[in-house]
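Heads up, one of the protein chains got dropped from this complex, but the rest are sitting where they should.
Going in written order, the chains are labelled A, B and C, and every chain counts its residues from 1.
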Amino acid sequence: MTVRVQQEAFDPGAELNAFTASVQGAGAVVSFTGVVRDVEGKLAEMLIEHYAGMTEKAIAKIVGDATARWNLSGALVIHRFGQLGAGDQIMMVATASRHRVDAFQAAEFLMDYLKSRAPFWKKERTAEGDAWVEARDEDEDALSRW
Amino acid sequence: MTVRVQQEAFDPGAELNAFTASVQGAGAVVSFTGVVRDVEGKLAEMLIEHYAGMTEKAIAKIVGDATARWNLSGALVIHRFGQLGAGDQIMMVATASRHRVDAFQAAEFLMDYLKSRAPFWKKERTAEGDAWVEARDEDEDALSRW
Amino acid sequence: MDVLYFAWVRERIGVPRDSIETNAVTVNDLIEELRARGEEYQAAFEDIRALRVAIDQELSEFDAPLSGAREVAFFPPMTGGE
Partner (left out) sequence: MDVLYFAWVRERIGVPRDSIETNAVTVNDLIEELRARGEEYQAAFEDIRALRVAIDQELSEFDAPLSGAREVAFFPPMTGGE
């Protein structure tokens, strides 16, 4: 189980291959990559703030909950903070299991919890000014299915 | 939308990066990679037979159903046939969408249908002989949720 | 009409395809004709619940009409994916 919180960019394809090589006996590997979407062609940059002391601890707890619940051969979470541009990778999750159902479910669980329980906050900077991204009710609601 | 049925190996990381670069406006990219699992340390090889005339057509139909149902910026399916060894990549699916729910759902839908509706048959060759992999009831049942 | 066999259906019959002249109306009629070709065919078509059929490369039913079909394929349930 690997958790990385970092400012630097990462290469999702290289991370996927390294993760797949590191897991034993997995038949199914699922990855999720989050990419900065442009805001109608106007995004100058996205700023991601985080709570340095808490972030890795909070993510490790979420990963621990996932590994307790599904039969996983491995799990990976990478989340960036700092200054990002449109098209940049924000974060990545990968899960491996014998069968596809566990790998898919665990990846979705990780995403739902990272979204609403890991201490990151996004601000979008456009020509019209800065705006904090607001949490969506449906992201909080997504937790109720687990 | 890309469908490839091939004998050659492929590089899931390179495919993931090329796919992500090819989609416009996607915030969420999901990938699934299927890997040949060993059979208790005894797998000599896996042979995948397919119905050449029908395979690409059947997969294209499944991908068409997924794109009609979810809001996707792109979808990729690669499936190998021929002779594979333990640890080799069998197949890969990738989906991209604005939001994670569509990308996850479409990838799971593609996997469920590829499993039971694309004309591939797997045979495992071990020291104890050859055996066709049997379809599992739960794979057929998985279709009923869509 | 071309009749194709895959996986263990192919192995039991011993050939990957036959080219036949037939007046069979449905897939079930065609199976009856094929069974008459010998015990390899009887072994392959012993239990049609264990089989799937495609007409002109589309999955079909056993009571479907063959009218105009150029290619019929028999095979076990598919096992693609991971």
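The rule is simple: a contact is a pair of C-beta atoms (placed from the backbone, for glycine too) under 8 Å apart; a residue touches a chain by one contact, two chains touch by 3 or more.
All values reported here derive from a predicted model rather than from experimental measurement.
Within the entire complex, contacts from the absent chain reach the displayed chains A, B.
The residue touching the chain not shown here, chosen from A:V3, A:V35 or A:V63, is A:V35. Touching the missing chain, out of A:S22, A:T67 or A:S116, is residue A:S116. By the touch definition given at the top, chain A reaches the unshown chain through residues 32-35, 49, 51, 53-54, 57-58, 79, 90-91, 111, 114-123, 132-135, 140.
Where chain B meets the chain that is not shown, the touching residues are 27-28, 99-100.
Assume only the chains that are shown with their structure count from here on.
Should one ask which of B-C and A-C has more C-beta pairs in contact, the pair is B-C.
In this assembly, the C-alpha centroid of chain A lies 48 Å from the C-alpha centroid of chain C. Of all residues in chain A, those touching 2 or more other chains are 27-28, 100, listed in ascending order.
With touch defined as above, residues shared between interfaces to two or more other chains in chain C number as follows: 81-82.
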